[in-house]
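For this view, one protein chain was removed and the others were kept in their places.
Entry: subunit A
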Amino acid sequence: MTAAARLRLENIVKEYPGCRANDGIDLTVAPGEIHALLGENGAGKSTLMKVIYGVIQPDEGTLYWDGEKLTLQGPAHARQLGIGMVFQHFSLFETLTVTENIALGLPASEAKDRKALEKRIREVSTHYGMALDPRRHVHSLSTGERQRVEIVRCLIQHSRLLILDEPTSVLTPQEVADLFRTLRQLASEGCSILFISHKLQEVRDLCHHATVLRNGKVTGECDPTETSTDAIARLMVGDETPLSTDVPPATPGAPLLEVSGLSYASDDPFGTALRNITMELRAGEIVGIAGVAGNGQDELLRALSGEYKAAANQVCFDGQDVGQLGPDARRRAGIAVVPEERLGRGAVPDMSLVDNTLLTASAQGMVSKGWVAYRKAREYATRVRDRFQVKSDGIEAPARSLSGGNLQKFIIGREALQEPRLLVASHPTWGVDVGSAVAIHQVLVELRDRGAAVLLISEDLDELFQLCTRMGAICGGRLSPLVPTESLSIGQLGQWMAGDFADAAGEVNHAVA
């Protein structure tokens, strides 16, 4: 086994102040093997990857590459050996072309002849079924295409081990299928693949072997094709956490939010314009909007929160035209918003949880005659923390010190306890571990059952199918019809996410009219 292994890790330890991110990890990847690395957020996956790619040095432990002991000097050294990495947030340069991006990762001698390099990019991308135009600027590429650039870059560098960090989280279902085809072809040609994910179904579809991490330790290894999803999930989360939320059927009431013919040209030159969005949300239902990031989700959220002002009668809430009101006035009308970015928009990173509470919940009796009642703010923050089990170093801890899942629970809790009549939540469980995700789903369902309308914008299709009463997709700033979840197939939704609304022409025309 040892002689045959392409990569072997022995007892890897990496310690950060206050946390042992990797605590004695062993891992073996064989040539041509697709090996899954599974684990919750904070389980130590990213740290381990950085160790393998030479970004950080382990405190203890040894790496073996093709059976030989190895001390990595840095990413350049790793790549030279044939270790390639596709980052979750791509390490591409938007202002450069595809060819220039790939040239940067090559030694100067190989990158010199741009024409030859372009030809090689075309060859490699065609061979693996990944259409790519080498001359385009990266900022004009879709997320799926950017990922292809990263993969082609690794292939041109002759990678023999390809590390993919949650590669499917940004793709449509069709793009995922294409990616898997490419990866299987690569593996059959002898390239090893380390596939990092927390989506169990994908791992079962693709991988030959899986290693599961929890709290920096290996908690199990299995053959994912023969192990049930629940059994793998147990290895990931431990015994205490429930694995999913029970969602009782919804009982929608009267229409609450009516958006009609909303168009908005984004201020950001690389943003997406909203085109003629029409939808209706009723009290007591969760409506989902799927879509690949950057297709107008952010603009829609801003148009609903009041950060963007709409024209007359485009956004009506409870029979009242709120389109021209600012965020504060809309909040007072009962609209709460949970934006995608937790740090910077959902919360101010350097302010304490108490101060962050004041930002959106000050109307809950925390300010009187211009004076802040800190006692009330502290009470409210404590209530949020206790009710939603936010793990933090007290309520005076700065927002940035919380982990993603805990901060998200705090932000959603802060909005939910204000009893909004409409909650707009964007990617509420993105990068959040299973335990926190279940808690967040619970909050949304409880709000729904108390008669609020919930608009859930998400890329996580499992989440949408599980929670939503009705759902659709957004693409290029246009919204598909919103149909009852039980009548929607995943294939249909995938087409909508790719902007193909043709088979729903009747309903789209209706929306335009």
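Everything below uses one rule, namely that contacts are C-beta pairs under 8 Å (C-beta built on N, C-alpha and C of every residue); 3 or more make two chains touch, one makes a residue touch a chain; residues count from 1.
To be clear about the criterion, contacts and distances are computed from a predicted model.
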From the options "Ketol-acid reductoisomerase (NADP(+))", "Putative protease", "acetolactate synthase" or "ABC transporter permease", the chain left out of the display has the UniProt protein name "ABC transporter permease"
Full-complex contact with the absent chain, from A:A111, A:V247 or A:V367:
A:A111
Looking at the full complex, which residue from A:R8, A:H35 or A:R79 touches the chain that isn't shown here?
A:R79
Where does subunit A touch the missing chain, residue by residue?
55-57, 74-77, 79, 85, 87, 90-96, 100, 103-105, 108, 111-112, 137, 139, 269-270
